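These notes are about the structure you will find just below.
And then chain A:
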Amino acid sequence: MIIMNYIASFILVGLGIFCIATKRNLLKICIGSGLIDYGCNLLIVSVGFHDGGTAPIFAIRELTRASFFVDPVPQALTLTSIVIGACSTAMTLSLIIMIKKQYGTLKADKIRRLKG
Partner candidate 1 sequence: MSEFISNFPILAIMSLFLGAFITSLLGRKNAVVRNVIVFISMALALIMMLALIKPVFIEGKVIGYWLGNWAPVADWAIGIGLEVDALSLFFGLIITVAVFVSGTYSFTYMSHDDSLVNYYTLFLMLSGSVLGLVLSGDLFNMFVMIEIMTFTAVALTAFRNTYEGALEGALKYLVVGALGSSSVLIGTALIYSQLHTLNLAQITALLTNDQNIVTGIAFAFLFIGFGTKAFLFPFHPLAADAHAVAPASISLMISGVLTKCGVYGIIRLVYCLYQNIDRPFVQYLVTAFGAVSMFICVTMAFNQHNFKRLLAFHSISQVGYVITAVGLGTSLGLASGLYHAMNHTIFKGLLFLTAGAVQHMTGSLDLDELGGLSKKMPRTCILFLIGAASISGLPPFNGFGSKWMIYQAAFEKSSQTGNVFFLVVCVTALITSVLTLASFVKVAQSVFFGQLNPKFENTKEVPLAMRIPMWILAILCIVTGIFPGSVANKLLMPAVNAATNTRAYVSAMMGEAYAAAHQVVHAGAADVQLIGVYSPMSWMLLLLSITSAVCLVAVLGSPEKKKLEPVVGANVPNGPMTPGSIPVTSQSREADERELITDDLDPKYESFFSGEHAEYSQVGGSDLFWGFKKNWRHYFSFMHEWHSGILNDYALYGACSLALTLLLCVLFL
Partner candidate 2 sequence: MTNVLLYAVHLFLFPGLLFIVVMGLLLAGIDRKLVARMQNRVGASILQPWYDFLKCCGKETIIPRHARKGLFLGAPVACFVILISAALFIPVFGGLSMSFEGDVVVILYLLTAAGVAIIVGSAASGSPFAGVGLSREMVAMISYELPFVLVLLAVGALCGQDSAYGVTFSMDEIVRWQTENGSSLLHPAMIPAAIAMLFVIPCEIGMHPFDIAEAETEISEGTLTEYSGAPLGVFKLCHCVKMYVMTALFCALFLGGLSTGILLVDALLEVVFCIIVTFLCMTVPHAICARFKVEQVFKFYWTFVSALALISLLLVWIMR
């Protein structure tokens, strides 16, 4: 339980949402989406923390009932989430490249042929 990390992760998510909601440049929106992902990742990895625990990496003989380590499951989840975040960023950026070619602009309020 690290309060600092939790607060930081929610601030990151909040900043990411703020970015997506207010910034007009598509690249800034992409950065905002990335911020949300990073905030979530920080939250997940912080959930698994136990005060005073060691890293959950053991050889076969070393693992005993008395070993006190941080929770490895959220770390695995975070790895998966980081990969998904990378994929999402890649996809967003490739769409932005194609949009720039087609629309000629990167401003979100000019890219609105579908509306109403």
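A word on the picks: all candidates are chains of the complex that A comes from, given by their letters.
Here is the rule we use: contacts are C-beta pairs under 8 Å (C-beta built on N, C-alpha and C of every residue); 3 or more make two chains touch, one makes a residue touch a chain; residues count from 1.
It should be emphasised that the depicted structure is a prediction, and the values quoted were computed from it without experimental measurement.
The candidate touching chain A in this complex, chosen from 1 or 2, is 1. Every residue of chain A that touches candidate 1 in the complex is listed here, in rising order: 13, 17, 20-24, 26, 29, 33, 36-37, 40, 43-44, 47-48, 71, 73-74, 77, 80-81, 84, 87-88, 91-92, 95-96, 98-99, 102-103, 108-109, 111-116.
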